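One chain of protein is taken out of this complex; the other chains stay put.
Now for chain A:
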Amino acid sequence: MFTRSSALAVAIGLMAGSVSGAPQVQLDDPFSSGMWDYHQEALLGDPAKIQFDDRVRVIAPDTAEDAFNVPLLVDATALSDVEEIVISVDYGPIPKILSFFPGEAEPKLALRFKIDQATAIRASVRTRTDGWHVGGTLIDAAGGGCSAPAQAYASDDWEEKLGEMHGRLWSSSGRARVIVDHPMDTGLADGIPVFIIRDLTFSTDDGHEVARIALSEPVNEDPAFTLYFDPETMPSLLHVRGRDNNGNEIEGILTDEEVN
């Protein structure tokens, strides 16, 4: 672990000349990961007002059973006026997983991501008037003897299914769930360039945007998200639109229909 962590720290240090390693607000990291100061500057832009806050709930399994599909639930509904949630890992070749702009949705998101090693995982919540609030948890990237999952990585029909979308709304419980078929290649494997969905927006029939997700490389293959709404005010239909870094457009419609 030491070798790996310090290699990363060195690599990032070389990269990022602007990061001093001493943020203007020095926090006492509950996980003592040794990397938080750095991410506070590099990922969040060294905010002037920031705190660790247990009201930001980050829930994950203790160990990652499938390193390619680690489930995560981030819940900042105890905070008000949330504008953005940045989800990131402390240790990994690409720390940032995504930014969620909840808009008219609840500040709560279920997702899956790819993990590289045991790490702290953080949700940094930016509020309109009260700065940043950061919650987190630890995930051990251990599998199990009986556990190595079969990966359908080299499936040959991925091009046909690219952008295929599954999902629906549950207006009685205020949920919207969507799964988009996409390889989400990180660009870190030899000879395979970055190929990821950059953003997904959720909007009403008249084009009004209600929420947005900006994805980074560690989001899992075939990204899967649940967004949560107040059932009272939830739209009866959501358009999901997105674009990947190769310019492919993604588009679908979520409704309350069980089948379509």
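Here is the rule we go by: contacts are C-beta pairs under 8 Å (C-beta built on N, C-alpha and C of every residue); 3 or more make two chains touch, one makes a residue touch a chain; residues count from 1.
The definition used in the following text is that contacts and distances are computed from a predicted model.
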Identity of the absent chain, which is to be given by its UniProt protein name, from "Amino acid/amide ABC transporter ATP-binding protein 2 (HAAT family)", "Transketolase", "Ferredoxin" or "Quinoprotein relay system zinc metallohydrolase 1": "Quinoprotein relay system zinc metallohydrolase 1"
Contacting the left-out chain in the complete assembly, out of A:V25, A:L43, A:L138 or A:M165: A:M165
Selected from A:V25, A:L43 or A:A141 as touching the chain missing from the view: A:A141
Where the unshown chain meets chain A, residue by residue: 1, 4, 7-8, 10-12, 14-15, 59-61, 65-69, 71-73, 92-93, 110-112, 114, 116-118, 141-150, 163-168, 170, 173, 175-179, 186, 188-190, 222, 224, 226, 240, 250-254, 257-260
